[in-house]
Structures are given as structure tokens and as C-alpha cells.
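Only a single protein chain was left out; the remaining protein chains are all shown in position.
Chain IDs A, B and C follow the sequence of writing; residue 1 opens each chain.
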Amino acid sequence: MHVLQNKWIASNTFEMKLTGRFVNSMKQPGQFLHIKVGDGTSHVLRRPLSIANVDHHIVTVIYKIVGKGTKWLSERKIGETVDVIGPRGTGFPIEGVRNEHIVLIGGGVGVPPLYYLGRKLVQQSNTVTSVLGFQGKDGVFYEDAFRELGETLITTDDGSYGYKGRVTDLIGVLNQDVTQYFSCGPKPMLKGVSETFTIPGFISLEERMGCGVGACFACVCETSDPEDSKGYRKICQDGPVFPAGEVVL
Amino acid sequence: MHVLQNKWIASNTFEMKLTGRFVNSMKQPGQFLHIKVGDGTSHVLRRPLSIANVDHHIVTVIYKIVGKGTKWLSERKIGETVDVIGPRGTGFPIEGVRNEHIVLIGGGVGVPPLYYLGRKLVQQSNTVTSVLGFQGKDGVFYEDAFRELGETLITTDDGSYGYKGRVTDLIGVLNQDVTQYFSCGPKPMLKGVSETFTIPGFISLEERMGCGVGACFACVCETSDPEDSKGYRKICQDGPVFPAGEVVL
Amino acid sequence: MDLRVSLPGLELKNPILPASGCFGFGREFSEFYDLNELGAITIKAATSEGRFGNPTPRVAETSGGMLNAIGLQNPGVKRIMEEELKFLEQYETPILANVAGSTEEEYVEVARELGAHHRVNALELNISCPNVKEGGIQFGTDPSLAASLTRAVKSVSEVPVYVKLSPNTGDIVEMAKAVEGAGADGLSMINTLVGMKLDLGTGRPILANGTGGLSGPSIKPVAIRMVYQVSQAVSIPIIGMGGVTCVEDVLEFLLAGASAVAVGTANFQNPLICPELIEQLPELMDRCGYGSVQACIGRSFKHEETSLSGT
Partner (left out) sequence: MDLRVSLPGLELKNPILPASGCFGFGREFSEFYDLNELGAITIKAATSEGRFGNPTPRVAETSGGMLNAIGLQNPGVKRIMEEELKFLEQYETPILANVAGSTEEEYVEVARELGAHHRVNALELNISCPNVKEGGIQFGTDPSLAASLTRAVKSVSEVPVYVKLSPNTGDIVEMAKAVEGAGADGLSMINTLVGMKLDLGTGRPILANGTGGLSGPSIKPVAIRMVYQVSQAVSIPIIGMGGVTCVEDVLEFLLAGASAVAVGTANFQNPLICPELIEQLPELMDRCGYGSVQACIGRSFKHEETSLSGT
């Protein structure tokens, strides 16, 4: 796919816009792109990045530089080509979700897929409240974009912006009419979120991936139900989104 | 060093002009630059390329794409930086060479260092005749540049340009007043050249290199003199240029 | 250009097959291309009962390679036959079924069942999985254990048996000869080298299992060397693998002495790698002056023999 934009939007965080094949099949929020990084075979594994938005043949990903692959990505210039497989995985099941009050809960690099999700939900006449957690003020991104979708609460670990603390701390103050939650972020956060809420919800998991297409069994997680016929789920194929409670966190 | 130019000049052959540190120390023709190719550690060995010219803080190399490293080099764009160690090695000993008639004999990627050598020799009031061999018409480069230095004979393996045959075939027709020869090219050519000539000469060798600085013993060749106290020479340090007959070809 | 290779149990229309464990049971890749294009399909290791495998993380990237410690996760031989081989019935491509186990009895049981399945053309005895304590690696590092296991499996298998060798040994030739002597019909080599990567943040190994198997371009020189040495020491054919990412690598394995070439890790970077290699191979062989795959096999040393004997 072609790079249309690749810009710094927050501390070590970049927003990349791509266009090319596949974009039209990117319809379900929560899916990811599987991106080749580096030249030749210097990096044998692709990097999964969530779809943060799709708009007029343009797909957006938002990524944080954490290692060599994301570093390499951040150095791509406009007009260059990036080798992308996607969309992969099973995203948030929002078909038919209408006129509900949904809360989106995201932490760090779990925030990006929630934006596309929120946009879709609003298009489907839902009310959306977003609770987004970041490490600190420097790391906050897309605040205004989320505000356009609905009420948006920001937390930072160090209190340098918004509420000081974790997103789970705010669950109690949420409006009682919330009907469902969708969440993406680090495992401890997802655990906290799914243990705190009593309403139904869906969570999106991360795991180190090999193939990213369901063939290598690198990314499995256990099902909560010991009677489940398979006993496991593949995050790259059955997920990354699962109904809260389906898999062991 | 900074890339000032990187252009196709003949079949699979590129001319790259660089500027930066070191250029002022590049005084002896026949030395080489030791160039890092690829990103990070995808290629652990540098590539040796002869200095083809030095002019006003600009150094020229001419290279043929034969593998991944030269391919990578050919994709460098103006303004990019290339990591260069150099000048390395011992070149042609031309200090004090004046008013002689010198013949330069080069084959393929052995031609580039002869151009800088020829320029220096002409500056030192020598007469220069060049005999340059290429695979075919498409591969010929720098013909006009050499003609400006003196008489220039071109041979091609397939006869598609100039004389058909090998550079050694032309040694017989050279003017009798030739006093020295300097040669660079593939080993069989150097062998032919040094066996045909009776006058003194210098030849420049190629070998796969590890360090390129004399520390790893990858690039040694045997001395012809079995009584030589070391018995070997390092091409990257003692050479690549040797008096004809000093080392075993 | 003749790409055919005829191996015990496997009539390959071209020498390219996916390596076990990197291709699941073919289902996912069938979305990318028609599996009938492949020379053969190696399916993921089967054990007698289903196994969940190791805790995650199970993979980590290294310079020019990767580590995996999947831990032989598979649904067990029964479900593999019922669900996966069933799915593969729609294709004609020969199937090489990878067999794993903790005990000789388990190997024998799995081999008996899979070898009797009409869709399985040959077995690949995985005595080299470094990632589970009870994964057969003990068989893969001791030539006499390997030989006795090979003999036991051969005695029950209805199809030819390829033994997959571990590179984690000081003497690969000895191992190869031992299993050849025990009746192996062919060899697969190499499995992964045992490696480790630490997470500098936590100070601990990235893989939950601690160590993992190193695969990818990094290990190709080791694989080429082993295929080169073993193919000159045995007379059974070798399926070569380890770090193949491009058509030049395929030719290198053939020249080193492999009769077919399996592609593992590279499927992860490029799901279309196998059909691309099949498409590109004739042109490269032609350029290098080979008229058939058969003519390439072992050329590196056959060549030498010829020139040494003075002709």
C-alpha cells in the first residue's frame, strides 16, 4: 500500500495513512493490518497494527515506536510502498447494534481501533462514551476526534492530564444506562475492565504473532470454559476481539 | 559520506559521487573505499570499491551490480548518507613517475581505478595509453574520459564494440617505447598481462574481504618468493596493488 | 523445464512444499492460493491426544530469524484425520504427515493411524522438536534411540517414512546413517536450532518456555552444510529446509543434495511464497544451465567428483 502520510501525533506515536488494495474490504472495526517491516529478510515477522480508521479508500494506523519494526515504519516517507496483508482477524461484532449507549475503554496503543469502532457505532445511531488511558500528557492523541463522537474522559498514569489513575477507576462514575462495553489495551487493563463491569462486553487482545493468519499456533489463548471443544482460540483469526469472559486473561 | 550523484552509465554499471570526510586523504590511485551496505546488520561485511576519481572534494566510485550489496547501493538517492571507511589499502606507486609512457590495462570493474591513476599520471607529464576490456558494447563506460588522457583501445569479448577479444591480445601491438604497465581486472587477465609483458608493471588484485583493514587474514595471497619472510600479503593492506610477480596469481 | 521429482511415496510435480508447523493443515493458506500448485503439503505434527502446547509468548524475532516454542499444539491424531485430512481431500497434492510423541509407543500409535489414512502419502517422523520436554528430542540426539524408533515406526507404517533430523548435534552424519540403517525411506532436515532471546526490560527470556527453536535465514548456512554432508553419506533422498526465502535458496538446497525443498518461516512474511518460488524456479534453473530438477540435485559434490577424477 502507498503511504499518504506518516506523522508524529504524540510522544513516540505516529499516525500513518495508507491507500491501496484491500481498503474496501476493511469494514469491521477491530481487525488489524499485518505489515512487513524492514528490507528483505532482516525482519522475518510482520507487525500487527489495528485499523484506526477507514475513510474514502484511506486506512489509518496509529502506532507507538517500541522496537525496530515500528522505528522502521516511522521512517517511511510519503509515496513509499509498505507491504500489507489485511484486514486480518475478527473484529467487534457491531452489525445490528443500534440505539445503544456504548462505552469504549482503551489504554495506550489499544486506543486506535476504538476510534474506527466509535465512528461506526455513531453512524449506527448509538451513543458513545470513551474512556481513554495514557501514560502521561505527552502520550495523549485523538482526544478531539473522540470528543466529536461523544463524551470522552482521559486518564493519565501520572496525572499530568485528565484524571490521574487508570481507566478502571472511572468505570464506577459512568452513566447507568450504558448497555455494552468494548475495550482494547494491555492485559491487566482488560482484566480489570471485564471484572468490574457487569454488563456484556467485548475485549481485544494482543499477543506476539508468527503467521498472523491462523496457521502457526503462536497466538493462542485458553478458553475460560474447560468444556470448550477446542479449548483455545487463535488471537489472529478467532480474535483479536472476544466476548468478555470467553478466554482466560 | 553524502551521495551527490548515483547514475546508470552502462549495462548494470553505476557511477556514484560522494563527498564528506576523508576525501582530502584520497591521494593515491588504486586505493579503495570500504562501504557499508544495507540497513542495520542485514549485511555484516562492507563492500570494497576502488576510487575511480577524486576531484574538488568529490570522490567517484563506479560499480557493477553483481549481488545484493551493489543492488542496494544502486538504490541510494541524492542526499542520502553512505557509511564509508577509506581510503584503504596501498595503491599504485606513482610518486616520482614522470615523462614515461605508461600503459593502463583494465578489464570490467578493474577499469575504474585506472581512470584516477591515468589522470594523475598525465598530471605528472607521462604519456598514457589505455587498453580497456568489456564484455560487450552495453558494458563500455568512460571511453571518452580515457581518450582525453591519451590513446585508448577498447576490446569486447563478443566483438560488439572495438576490437573483438581480450586485452592481452592487444599487448603485442602496443608502441615499443612503453616503459611500465599498470593493470587491474580479473585474475586470469592479470595473469595473462603479467606473463606477456617483459617490462615492469603493477597489478591490482581482488579478493573477498572480511575486515578490509588487515586484521582478519581473509584476503591473503601467497608471495612468489618462497623465501619471503612472511610468505603472504594482505590484499586489503599490503595491496590491492602489487608489483607484478610479487604474489602468486 | 522438468520440475518433477519422484520420492518414496511422494510424486512431486515440483520440488516445493511447506514445512511442518508453518502451514497448519493448509486451510488458511488455501485462502491465498490453490494448494494443488504445491509439490506436496507437510502438515503440522500430530500426537495421539490433543495438546495445548506451551504458554505464550511462543514466538520472538531474532536477527534474520525467529524463535518458536509452540510446543506441538495439535488437536490429536483422530481429529486431524476427521477434520483436517477431510478438508484436504479436495486437493490432489501429496501429503507428508508429521508424527510426534513422547514415547516410542505414542509415535508408533500415531504412525499406524496416520499411515493407514488414504490421504497420507508418507510420514515425517519428528524426532527433533526442541520445544517440549516430552517432544521426542531425546530420540533426535541419540543415534541408537533414533534407529530403534525408526525401526518400530517402519514396522507399522503402510507408507514410506522420512525421519526429520535435529541440527543440535555434533555429528549429523552419524545420526543420518543410523536412521538410514534402521530403514528410513528418506530424511527431512533441518529442524530448528535451540536458541533463546532475553527481554532486557524484565531480564527474562521472552518465550514463556525459555528456549525456542531458531528458524529462518539465519540457519540456512548450517542447513546447507548438513544437507551437503549427509547427502554424500547416505543413499536415501533428503527433503531440505532451513531459511529458504527466495528461489536462489531453493536451488542452493538442491545443489547441496536435497531432492525437494520445504519452506517454513518464510510463509509468515509472504503467504504466497510457495507458489512464487514454483513460478520462479524454471527461469533460474535455465539461467544456471540446468534442464531438470533432477540435474540440480547434489550438483555441488557430483561436480567435484567429476573434476577430481580428472574428466
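We take it that contacts are C-beta pairs under 8 Å (C-beta built on N, C-alpha and C of every residue); 3 or more make two chains touch, one makes a residue touch a chain.
Treat the numbers as computed from the prediction; the structure is a model and nothing was measured.
For the chain left out of this panel, the touching residue among C:16, C:67 or C:293 is C:67.
Only one of B:46, B:120 or B:166 touches the chain withheld from this view, namely B:46. Among C:71, C:94, C:160 or C:205, the one in contact with the hidden chain is C:205. Of the candidate positions C:193, C:230 or C:293, contact with the unshown chain belongs to C:193.
Remark: the residues of subunit B touching the chain excluded from display are 36, 41-46, 85, 207-222, 230-232, 237. Counting over the whole complex, subunit C has residues 62-65, 67, 141, 168-171, 193-198, 200-205, 210-211, 214, 217-222, 224-225, 228, 243, 245, 248, 251-252, 255-256, 284, 288, 299-300, 303-304 touching the chain that is not drawn.
Following the convention adopted for this analysis, only the chains that are shown with their structure count from here on.
Centre to centre, using the average C-alpha position, subunit A and subunit C are separated by 36 Å.
Rounded to a whole number, the gap between the C-alpha centres of subunit B and subunit C is 46 angstrom.
Touching of two or more other chains is recorded for residues 41-42 of subunit A. The residues of subunit C that reach two or more other chains are 63-64, listed in rising order.
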